[in-house]
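All protein chains but one are shown in place.
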Amino acid sequence: MKAESNLEKVLAAGHFAVTAELGPPKSAEVEVIAAKAGYLKGKVDAVNITDNQTAIVRMSSIAAGVLARQAGVEPVIQITCRDRNRIAIQSDVLGAYALGVRNILCLTGDHQSFGNHRGAKNVFDLDSIQLIDALKGMRDGKIFLCGEEIRNSKTSPVVEPKIFIGAAANPFGDPFEFRVIRLAKKIKAGADFIQTQCIYDMERFEEWMRQVRERGLHKQVKILAGLTPLKSVGMAKYMRDSVAGLSVPDYYIRRLEGVKDKAAEGIKICVEQIKRLREIEGVAGIHLMAIEWEKMVPQIVEEAGLLPRPVLN
Amino acid sequence: MSGLKADMGVVLCTCAESRFSRVELERMKSRLGAPALIEETLCAGSRLQAAGARLRKQGWGKLLLAGCPLQRQAEPLAALARACGLAPSAVQGLDLSFAARASERYGAARASERSGAPRASERSGAGSAKGKTAEAVRAIQKGLEALRLQPPIQTRRVALHPAVLVVGAGPAGVRAASTLSALGHPAFLVERNEAKGPEALRRLLSGGTAGPGKGITLLAGSQVRRLQGQVGGFTALVQTPQGEKRLECGAVLLATGLADVSSPAAGADSPFNGANVLPLEELARAASRLPRRHAVRSLAVVLDYRLDETKASTEGALRLALALQREQGFQVHLFCRDVRVAAMELEKLYDRARDAGVDIIKYEGRLRMRAAAQGKGVELAYTDSILRTVVSLDCELAGVSPYGLASAAEAETAAVFGVTLDSLGQMQANNIHLFPGETNRPGIFVAGACRGQDYLPQLLLEAEATALAAHELLAPGVLEVELAHPVVDADKCALCLTCVRSCPHQAMYVDRAKGAAAASPEACRRCGICAGECPAKAIELPAWSDSILLSQVR
Amino acid sequence: MDKRIVAFCCENSALRAAQNVEDPAVLEAVELVRLPCTGKVEIGLLLQCLERGHPGVLVLGCPVDNCKFLRGSSRARKRVDMTRKILKEAGLDEERVRMDFLSSLDAHKFQRIVAEMRARLAAGRPKDAEEAPAEEAAKGGRR
Partner (left out) sequence: MITAVQKPFGEIYSMVQGVPRLLVLGCGTCVTVCMAGGEKEAGILASALRLANREKGVSMEVETDTIERQCDREFFDPVREKVEKADAVLSMACGVGVQFCSEVFAGKRVLPALNTRFYGTTEQQGVWAERCAGCGNCVLDRFGGVCPVARCSKSLLNGPCGGSQNGMCEVDPKNLQCGWQLIYDRLKLLGLLHLLEENQPARDWSTGRDGGPGKIVREDMVLDS
């Protein structure tokens, strides 16, 4: 065990893991975190706490993560390279670990031009792969990026942050052939688990997984397939047309158009997807990104037959 | 007029077109403040020599001929320059009739003007005749000022090499080369293809009076890699099977024929993908290789993809569609916009194709082709001109008529010779001043199918006409060039290449020795675009400098 | 004496058109400046004419597809557009500089172009400038 987080244990034990996502509030409101954590508690193995997703200012992912942990769910803290340099990030990792955080997902981060501070200066001192490498160095090498040991003074003990390291993968970006190379680089850098971009185009995902297996990468890392239930036709079309690296096949849109209760149909599609994903060799779990719809997660997990969640010690 | 030296004078011409009487001209002369002579109707020509003798005595280095409208002056101006022994640019013309017309309202119209426009009475020389003279004096002084500011301009005689480089030994190239050789020009006939040249030569010249041997040097299997120099003195670097050759010539005639558009790299606009969207001529062969397992095997024959077809290509497409449908059992969909069946034979062919089961689809706007969703094949999406809706259809193969498509080969040739293409990618900028055979570059001509002419009798006539144009250019043996081309201030030139890129005639180049841009006086046509573009204000056209132009704005 | 409207005329088209104009009111209103091609005019030259107090500047050349030097007219058109943009930014009436295209036979068009320019300048502001603030519109009259 590298970090002894619940997520790590579930995956190590060979269970089909389930993670979800929790967006911190765009304010200092604590209650909303507790409420969202309430829906997810006991229904998933860990919950991602996003880091100023789409470059919109929200409560710090570490603070929100600690609050979520207090509310009874295990957080996966997301860290992007957009806003902090290597000094701030390593410092935050130490702090997060001290506050009980055991999982960190390393991301490049959305460009600030998509958010609500478009004139901001970006950092990108590190990229996501270098960030993974930094965390691995801290955990396994017990050193900072600069090579210095992680100890307070020469006489102090080495106290390294034992973090279960996650990374993202986008099977749908271009150049397509590079996508698996990039996954391999993340694994080489030290990623323990992967959560993918949300999947609608199952054929393309299966093709990507085939390439993953060809390189034997599924044996080196735990891959959690990303899913976002569709709430409406409008949302489906938006995802199809406006989100880079996402393709929503027309047959899903037609299905939603053909029914009255769009939300129920969206959940149904999601559950079908989970069942299909479980059949794919190398898929170790799912990551449910129910954007501002966290309360539906228990129903999806339930209908997919993934409850109860294993309790491991 | 201040600062006027006597090295410059005015000739007032009594021509009726100028609308000034002798008396008025005398009055004008006394007011000019510059030396002037009054001459009788110079534009008539007969008096030019005598006038020239009188003018020579004045010893003027520059003169301004004030008289009839400019169109009528072109000839007399040049003749007068010769008669006076002056450079052409030292003799400038001025339209006096303009001054007359501009002031005519001070006659009859004046009374009515006065009530409405108080400005008229404020003008100097309010009387009819006075106003007219004042307007003319003003115009002449403007003209003199421009002439005064114009630096002395030398002339240079440039020898014209008699040889012509003809590129392409197709019908147009061969006809042009034989025409030129018959007129005494050595012709180099460069042909890309190893075999095509000699055969075409034999076919087209057999029975003709001009033998292919005389005066024509054929370089088959060869390609022009680079062209240096300018009109009258080009050097072409030609890659031949025997190695690189340098050919000297005075003019170039491009007759590169129809371009090959079949490769998918033919340009961003090319519909071809090398797999299931093919040039029409490859369709039959590709169709014969299709697996036989399908129940219905469908093919698309696409016409009018870029341009509306000619009769010839429509006929070819109809025959192909008919053969594939009837003899090989394919379902053929023929896509066209407005099929040309005006000819009787074509009409019959069209009916036969339709009767045989060819599905004729009329479309509007752009036809789009992409990989079909299920399985292999190509999806054709189009706006049906009857249904007025977008329809899509899957076929195993699509054959597209290459008519009107741009080709990479064409663009490559154009780049080697520095000629511009038209909006369809054909070998001649679309500009009436160039028709039929000129290009943007002086001394480079174009003929035949590469400029869109594919009707053989017409093509041969054009090739001949273009060869004659090249002959007309080179026949004098020398080109008298006035050095009125742009002058580049090397200190200011930032070598930004703007002039090199924007010169329509490829006359600007970088003079490495000077470390600045320079203009070739032979190729430059004195339009001034380079000077208009230069961000460093390093370029001036001597006869049209800023100071001259501003002197005209009073 | 009032300054005239400067008309930069391509000698291949507009200048010839001007030579067939008979209306003295039009001719006396313009200062003709001959150009080898409108591709020669520069933004700075157009602005300098205004600086010298000329009420308006016309650039008159061959139709874009029919320029004797292939791209002269199209280059001039872009420069005139830029000049108008600069004028607007500097708070001047952009209509004071205009380009038009004519053939050597277009005497009537030449006449109309000059007449329209005079009318525009007399009005101070273009007819369609209704969004212009009232104060600006009132100022415009002084030209």
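Just so it is clear, A, B and C label the chains in written order, and each chain counts residues from 1 on its own.
What we mean here is this: a residue touches a chain if its C-beta (ideal position, glycine included) is under 8 Å from a C-beta of that chain, and two chains touch if they have at least 3 such contacts.
This structure is a prediction, so every number in the text was calculated from the model and none was measured.
Enquirer: Considering the complete complex, which visible chains touch the unshown chain?
Expert: Counting the whole assembly, the omitted chain is in touch with A, B, C.
Enquirer: Given that one chain is not shown, which residue among A:E4, A:E29, A:D140 or A:D174 touches it?
Expert: Only one listed residue reaches the unshown chain, and that is A:D174.
Enquirer: Pick out which of A:G245, A:G258 or A:G305 touches the chain that's been left out of the picture.
Expert: Candidates A:G245, A:G258 or A:G305; residue touching the omitted chain: A:G245.
Enquirer: What is the set of chain C residues that contact the non-displayed chain in the whole complex?
Expert: 42-44, 47-48, 50-51, 86-87, 89-92
Enquirer: In the whole complex, what residues of chain B lie against the chain that is missing from view?
Expert: So the residues of chain B touching the missing chain come out as 491-492, 494-498, 501-502, 534-538.
Enquirer: Over the whole complex, note the residues of chain A touching the chain we left out.
Expert: Residue positions of chain A that touch the missing chain: 81-82, 86, 108-111, 113-114, 122, 124-130, 133-134, 145, 168, 170, 172-175, 177-178, 181-182, 184-185, 188-189, 197, 244-245.
The rule is simple: only the chains that are shown with their structure count from here on.
Enquirer: Using the definition of touching given at the top, classify the network of chains in this structure as line, ring, star, complete or other.
Expert: Per interface graph, the chains form some other shape.
Enquirer: With chain centres taken as the means of their Cα atoms, state the distance from chain A to chain B in Å.
Expert: 63
Enquirer: From the mean C-alpha coordinate of chain B to that of chain C, what's the distance rounded to whole Å?
Expert: Chain centres of chain B and chain C, defined by C-alpha means, are spaced 28 Å apart.
Enquirer: For chain B, write out the residues touching at least two other chains, lowest number first.
Expert: Not one residue in chain B touches at least two other chains.
Enquirer: What are the residues of chain C that contact at least two other chains?
Expert: Where chain C is concerned, no single residue meets two or more other chains.
Enquirer: Where on chain B is chain C touching in the complex?
Expert: Answer in residue numbers: 69-71, 95, 97-98, 101-106, 109, 113, 119, 122-124, 135, 420, 429-433, 440, 502, 504-505, 525-529, 531-533, 541, 543-544, 546, 549-550, 552-554.
Enquirer: Would you tell me which residues of chain C are touching chain B in their complex?
Expert: Listed in rising order, the residues are 1-2, 6, 8, 11, 15-16, 18-19, 21-22, 24-25, 27-28, 31-37, 39-42, 45, 48-49, 52, 54, 65-72, 75-76, 79.
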